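Okay, here's the structure, questions in a sec.
A single protein chain has been omitted from the complex, and every remaining protein chain is retained in its original position.
And now, subunit A:
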């Protein structure tokens, strides 16, 4: 049994609390750290021959930061784009856009992670 106050505490008028707000901040911190590392990796490897890039991406300390950025990044961008959709798109198209948004985030996340793992465990 919960009291009426206990039930609503921390939930606000949206009835679902501040999970999304918090997740956007949390993934934002992860992105800030791992995007800088990934940027360094990408710059170091840009324009290099395929074999050299593969050899570098195989190293766990190179693949892991990129993998973490991908996971954190697609969660962050899905929340951000949903926010934009909810501001400008209404009715039926909104539902479509929100679904397409999730679809895009999963597609980008899954395909890049798959590519990364394929390289890590051998092409």
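Please note the rule applied: contacts are C-beta pairs under 8 Å (C-beta built on N, C-alpha and C of every residue); 3 or more make two chains touch, one makes a residue touch a chain; residues count from 1.
The working rule: contacts and distances are computed from a predicted model.
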Look at the options "Sulfurtransferase complex subunit TusC", "ABC transporter ATP-binding protein", "Anti sigma-E protein RseA N-terminal domain-containing protein" or "Succinate dehydrogenase cytochrome b556 subunit" and return the one that UniProt uses as the protein name of the missing chain.
"Succinate dehydrogenase cytochrome b556 subunit"
Which residue, A:11, A:32 or A:95, contacts the hidden chain when the whole complex is considered?
A:32
With respect to the chain omitted from the figure, which of A:23, A:37 or A:77 is a touching residue?
A:77
Which subunit A residues would touch the chain omitted from the figure, given the whole complex?
25, 28-29, 31-32, 35, 39, 42-43, 46-47, 50-51, 53-54, 57, 66, 73-74, 77, 80-81, 84, 104, 108, 111-112, 114-116, 118-119, 123
